[in-house]
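Take a look at the following structure, please.
Let's look at chain A:
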Amino acid sequence: MSLRVEELNVAYGKVQVLWDVSFKVEGGSLVSIIGPNGAGKTTLIKTISGLLRPLSGKILFEDQDITGRPPHTIKKLGISTVPEGRGLFPNLTVKENLIMGSYTIKDQQRIEKTFKFIHQLFPILSEREQQLAGSLSGGEAQMLSIARALMSEPKMLLFDEPSLGLAPMIVEKIFEVIKTLKQRGITILLVEQHVQHALELADYAYILENGRIVLEGRGEELLENPHLKKHYLGL
Partner candidate 1 sequence: MLSPTLLLQNLIFGVLLGSIYALAAIGLSLIFGVVNLTNFAHGDFIMLAMYISYFLGVSLKLDPILTPIIGFPVFFLLGIAVYLAIFHKIIRAPPLSQIAVTVGLLVLLRNFALAVWHAEPKSIPRTLLGYSYRLGSILIPADRLTGMLISIATFLILHLFLTKTKTGIAMRALADNLDSAALMGVNVRNLNMLTCALGIGIVALAGGILLTFQPVNPMTGLIYGLLTWSIVAMAGLGGVSGILLSGIIFGLADAFTAAFWDPRAREITIYILFILLLWFRPKGLFGRR
Partner candidate 2 sequence: MDRRLILTPLISLGVLSLVPPLLGFNNYYLLLASLILLYTTMVSAWNIIGGFAGQVDLAAGAYHGIGIFVTGLLFIFYRVTPLIGIFLGGLVAALLAVAIGYPTFRFGLREVWYALSSLALVVILYKLFLVWESVGGTIERYLPKVGFSWFYLMFPGNYLYYYLMSALLLVATIVVNIRIRYSKLGYYLLAIRENEEAAEMLGIDVRRYKLYALMIYSFIVGLTGGIFVLMLGYVHPVLFDSWISIQTAILGIVGGLGSIAGGPIIAVILLAIAEYLRVRFGGYIPGLHQILFAIILMLIVLFKPGGIGEWLDSLWHRITARRGMEVA
């Protein structure tokens, strides 16, 4: 068992956003959480990564309780985040963004090795190394955000809407990358509104609506599920 979330309740001030959300992500698997805008997807990612404190509930990573811990300690345990809207450092160069990704790693040799891997995975980033991250195109920026998350050699990756605002061709590419990462054995939690892709890739998936899990099942199953259209399109 890699990540387990139990009865999570989260609020911004007086407004509760998540209600009794429970799910689990087995080690090495890819789990998608699908939901429309305002369903609470970003809140969920922020809570797991430590940026938000839940009202109640538990988050367990490798059977260790990480509920309410500050984000930098969670990162050190091996959970890396690709935040909503990339969350890059626009006034830092591409290289510096990647260095920030390896912030928790002390061993310079390991960092060099990861750099090589990143450059294989995203050749475009090595071309743009000295460019400011703020000048990248949407697709490049998303790749940098993923690459940055990989720099710490994470056991688990959290993706918050990686397809947001990207052209269809780029979206294809991004999901290819996610697939590759899954094949390399990284546990992945993917939060998306892009139903098709997210479900195709997923071993297991949950539908989040208005802060509650309303449907769950295996990826392909859900894709064929007549209720999905109802829940998602309102048919």
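In picking the candidates, the idea was that all candidates are chains of the complex that A comes from, given by their letters.
Quick note on the criterion: a residue touches a chain if its C-beta (ideal position, glycine included) is under 8 Å from a C-beta of that chain, and two chains touch if they have at least 3 such contacts; residues count from 1.
Model, not experiment: these values are computed from the prediction.
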{"item": "Of the listed candidates 1 or 2, the one touching chain A in this complex", "value": "1"}
{"item": "Residue numbers on chain A that touch candidate 1, as the complex places them", "value": "46, 49-51, 70-72, 75-76, 80-81, 83, 87-92, 96-97, 99-101, 103-104, 134, 148, 152"}
